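Removed from the display is one protein chain of the complex; every other protein chain stays in position.
Chain lettering (A and B) follows the sequence in which the chains are written, and residue indices restart at 1 in each chain.
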Amino acid sequence: MNYVDFKSPTQLDEARTLLKELGESASPVAGSTLHVFLKDESPKVAVDILRLGLNGIRLVDGVYHIGATTTVTDMLNHRQHGWVLDRVAEAFVTQPIRNMATMGGSVVRVFPWSDLPVALLALNAELVITGDAERVMSAPEFFATQPFHHLQAGDLLTSVRIPALVEGQGFAYHKERRTTTDFSRCTIAAWLALDDGKIADVRIAVGAAVPMPRRMDAVEDALKGARPGPAAFEKAMQAGIDAPRWKGLHGISDEYARHLASVHIVDVLTKAHEEAKGA
Amino acid sequence: MNMKTITFTLNRKEQSFDIEPDETLIDLLRRTGHTGTKLGCDTGMCGSCAVIVDGRAINACILFAFQANGRTVETIEGVGDFDSPHPLQTAMADAGAVQCGFCTPGIVMTAKALLDEKPDASEEDFKLHLDGNLCRCTGYVKIKEALLSCSSATGGES
Partner (left out) sequence: MSKRDFKVVNQPLRKIDAMTLALGKPSYVGDFKPDDALIIKMLGSPHAHARITSIDISEAEKMPGVHCVLYYGNVPRIVHTTAGQGYPEPSPYDTFMFDSKMRFVGDRVAAVAAETEKIAEAALKAIKVEYEVLQPVLRIQDAMKEGAPIIHDEPEARAVIPVPYEPKKNMAAHVDMEIGDLEKGMAEADETIDFQFYNHYGQHCPVEPHVSMAWVDREDRIIITTSTQVPFHCRRIVAQTLDIPVRRVRVIKPRIGGGFGVKQEIVLEDVVAMMALRTKRPVYWEYTRAEEFISSRTRHPMLMRLRMGAKRDGTITAIGLDCHSNTGWNGSQGLTVVCNSGSKMLPLYRCGNIHFEGTVVYTNLPAGGAYRGYGATQAAFAFESAMDEMAEKIGMDPLKFRAMNHIKSGDTSPVFRALGEGREGVDQAITSCELARCIKAGAREIGWKRRKPHTTKKGRYRRGIGMACLMQGSAIPEIDMGAATLKMNEDGSFNLLMGATDLGTGSDTVLAQIAAEQLGTTLDQIIVYSSDTDMTPFDVGAYASSTTYLSGQAVQNVALKVRKQILKVGADMLDCKPAELTIEDAKVVRKKGEGQVTFSEIALYSMYSANQFQIGDISSKIVHHSPPPFAAHFAEVEVDTLTGAVRVIKYVAAADCGTPIHPKLAEGQVEGAVMNGICYALTEEYLFNDKGRMLNPNFGDYKLYTLSDLPEMKTILVPSYEKTGPYGAKSIAEIGINGPLPAIANAIHNACGVRLRTGPFTPEKIWRSLQAGGEIPFEEGH
């Protein structure tokens, strides 16, 4: 990064004004881990957004509000009813990076290995952007393209909202990796709600093995109203597995990437179902 | 060059530094004589540059120096010395967990951050917290032994 100056505002408005005035020549900096992958040579003013008080996890009316500068470690350490992001945070590379990387930085620019976007899709998250006015975007909207395209100069992602899990619901997350700190080859998240022994609602999202994280609509459709179980999961998986264009990363073939997805879709559905059942 | 001054607490002493806006914390530390923090990859993937900022281990090769402004930074130089080594340093040396030693300061700092927060850290805690530290020499067996011996859960002190 070619930072020619830095600013350390302590108020959100102050930060936004700075960013707006400087426009293209400024960039918000949260955990700053992105620069490992993205070497931007153009001269920029770094605007440190870690001192704006945007961090913290609050439960409001059954919905978790996660401040944009909440670190992955904070998400990992948080323990409260219906909180599930610790399962995702645990898979997020290494301790020092979990200590630095933030919710905001991890979702405004999506990489194949990005963990949080996949989980947020399955959890029906809402993303709050503070610009001149506040905007709320649904996860599918937000991740339909590289999310930073939604942000104008001076806009900041300020929080992410996810409904807390309640009884009868389950969530599971799987990241296929060779070692605990590996980049993902295939990421799958599933959320599932039971009603009267049937699947009332379900959301499955995949990442890493597809160009952008996405929901698996056809699999979801095949499951809604169905009786959960190995046969139903397998059948639903078959119904939707070929919707995305699977892409093998880091030396694996496209075919194997598809195969991994097919195995783990069934696996995470099974796990989410167990949780929903209260097992 | 756009030198700017920042101030932070380094090893319990408030200090001011003239920095360039784009220099990383490790560059600042090493050029000011804190060479115990090592550079093994410069991409956040080996942990040899780990230092503690506001109680948590981070990769000093990633963090920009300006981000340390106003914070509390601990490096290996502040942790112990020959006459008063940190228990982790003694344990690492005694367990045979220091071969080439290049990874050792990073491991000590990362483990210290954990033990400061959780003196009774379990094997699982160490595995999770040390997952960002590569050691090519030891195969981790003796490192694990050394770390565990410092947890109050096994009667160690830190």
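A few remarks follow.
By definition in this document, contacts are C-beta pairs under 8 Å (C-beta built on N, C-alpha and C of every residue); 3 or more make two chains touch, one makes a residue touch a chain.
Values in this document were obtained by computation on a predicted structure and should not be read as measured data.
Shown as candidates are A:15, A:204 or A:260; the residue that touches the absent chain is A:260. Among the residues B:53, B:73, B:115 or B:130, only B:130 touches the chain that is left out of the figure.
By the touch criterion stated above, the residues of chain A touching the omitted chain are 94, 176, 178-183, 250-253, 256, 259-260, 263-264. Touching the omitted chain from chain B are residues 30-31, 35-43, 45-46, 48, 75-77, 79-82, 85, 88-90, 92-105, 108, 126-128, 130-144.
In this text, only the chains that are shown with their structure count from here on.
Between chain A and chain B the centroid-to-centroid distance comes to 29 Å (mean Cα coordinates, whole Å).
Listing the residues of chain B that touch chain A in their complex gives 2, 4, 21-22, 43-45, 47, 50, 56-59, 62-64, 66-67, 69-70, 110, 128-132. Of all the residues in chain A, the ones that touch chain B in their complex are 1-6, 8, 29, 32-33, 35-36, 46, 48, 50, 73, 90, 93-97, 99-100, 180-181.
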